[in-house]
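What you see is the complex with one protein chain gone and the rest in place.
Here is subunit A:
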Amino acid sequence: MQATSTRFKQNAREALDDPQLQQALTKMKAGFVERRARARADLPEFDALRDQARDIKNHTIEHLDLYLERFEANVTANGGHVHWARNAAEARERIQEICRSVGARTVTKGKSMISEEIALNDALEEDGLEVVETDLGEYIIQLRREAPSHIIAPAIHVLKEQVADDFRLHHVQFDKARPLNEPRELISEARQVLRRKYLESDVGITGANFLIAETGTSVIVTNEGNGDLTQTLPKIHVVIASLEKVVPTLDDAAAILRVLARSATGQEFTAYTTFSTGPRREGDPDGPEAYHVILLDNGRSAMLGTEFQDMLRCIRCGACMNHCPVYGAVGGHAYGWVYPGPMGAVLTPSFIGVDQGGQLPNASTFCGRCESVCPMHIPLPKMMRHYRAREYEQGLAPPATRFGLDIWGFVATKPRLYRLATRLAVGLLGRLGRARGRLAKLPLADGWTRHRDLPAPEGRTFQDRWDAMGGAR
């Protein structure tokens, strides 16, 4: 998809002015946050399990080449095929080749963020294939020709009345007067429409939540069962996964699964967790006849050995965006590419460049909630700071920002000047705001005061108060 991340500010402004989006975001916030908190409270070992999950991924990433070798060998030993792709174009070509080789006409898909990352649907449609998303949320946004706005709830920005309108427009085979007011009615209709697609499909494409080196297995985690129908019914199953999805063993996958659903939807476990290993065996009455895994790099190996390596631990649960005040205010589309929220603020500049995604790390209040809820302890705010530094170093930050930072940098490196300047500023602001305790207007800060008041300082600087308390240095 064409990234619009450079327009973040404008996107965000439009999102704030969109009443339907704001209504949808209000519904979202309570759900995810409360359910995760409950799931965490129900498992006393939750925090210890997070530490363990982090350690498993760190070990795997430090031995990534060796585990990938073993994964590949075990896929092959079970009759499957592994294809390596350096970038999005290579991944699309491999999948197009597989579809052409069987004369495919219809492709069904389970939800996959990698597929969004490589813009797979457009490429397959150019080849004349009918491409059908089967995850209900993905199906809704496919009808609307939109991008997902959340990594686990792609249509979270859409209200049910809008879904009903889309279904009436596209499902012309049904009675126009049918009731579509309740989620139940919408879901039954989608089930009926998609059921036929599963049965007609030639190739089923899914992502993977894990790849298991020990057994050559790909794992998908779903609630609807759509991924399972996608990969069980067609003749060919294609898995598309990035390098860092590999874990060593079944036990390691189980250990991480314990924190995945709890962090994502607040469930203890999702309805379906499916482990697929190769094509159907002799005597099997169903299942695909061929099993392919596309292993995608697309920027991952370049993150290894850098200050962004920890990001490769990400298991795409979405907890960071569910708890992010910025995401909660503007939704996922404002971020302008595939991955929204705090994880997107790190992944977008990593995958498509600081010039394209460098604005996103600025979309943070640095409140730190993302890191505090991340099941893999990824230091997201620290990484966003790294990208802010890069944006500045590469001269991409706007002139006013650079000017401000230069002045601050000059003052902050001269302790006497800094003390004097802060004492003056804090004293003045303290006096101005004494009456109400906050300031409604302030020169040079209207970007802040236009939407909210600035809490007034109490009149003395931290350093002065520290000294007065006899604080040690």
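As a convention for this text, contacts are C-beta pairs under 8 Å (C-beta built on N, C-alpha and C of every residue); 3 or more make two chains touch, one makes a residue touch a chain; residues count from 1.
The rule is short, and it goes like this: contacts and distances are computed from a predicted model.
Peer 1: Determine which name in "Biopolymer transport protein ExbD/TolR", "FAD dependent oxidoreductase domain-containing protein", "Lactate utilization protein" or "Spore germination protein (Amino acid permease)" the UniProt entry assigns to the undisplayed chain of the complex.
Peer 2: Answer from the UniProt record of the missing subunit chain: "Lactate utilization protein".
Peer 1: Identify the residue among A:P19, A:G103, A:G305 or A:G409 that touches the chain left out of the display.
Peer 2: Of all options in A:P19, A:G103, A:G305 or A:G409, contact with the hidden chain holds for A:G305.
Peer 1: For the chain that's not shown, point to the residue among A:L21, A:L136 or A:A397 touching it.
Peer 2: A:L136
Peer 1: Where the complex has a chain not shown, which of A:R92, A:K245, A:R258 or A:R313 is the residue touching it?
Peer 2: Reading the full complex, the residue touching the unseen chain is A:R258.
Peer 1: Taking the full complex into account, what residues of subunit A touch the chain not shown?
Peer 2: On the subunit A side, contact with the omitted chain comes from 24, 27-28, 31-32, 43-45, 48-49, 52, 56, 59, 62-70, 77-78, 83-86, 90, 94, 134-137, 140, 153-156, 159-160, 163, 183-184, 186-187, 191, 194-195, 198-199, 213-217, 223-226, 228-229, 232-233, 243, 248-252, 254-255, 257-258, 265, 268-281, 283-287, 295, 297, 301-302, 304-306.
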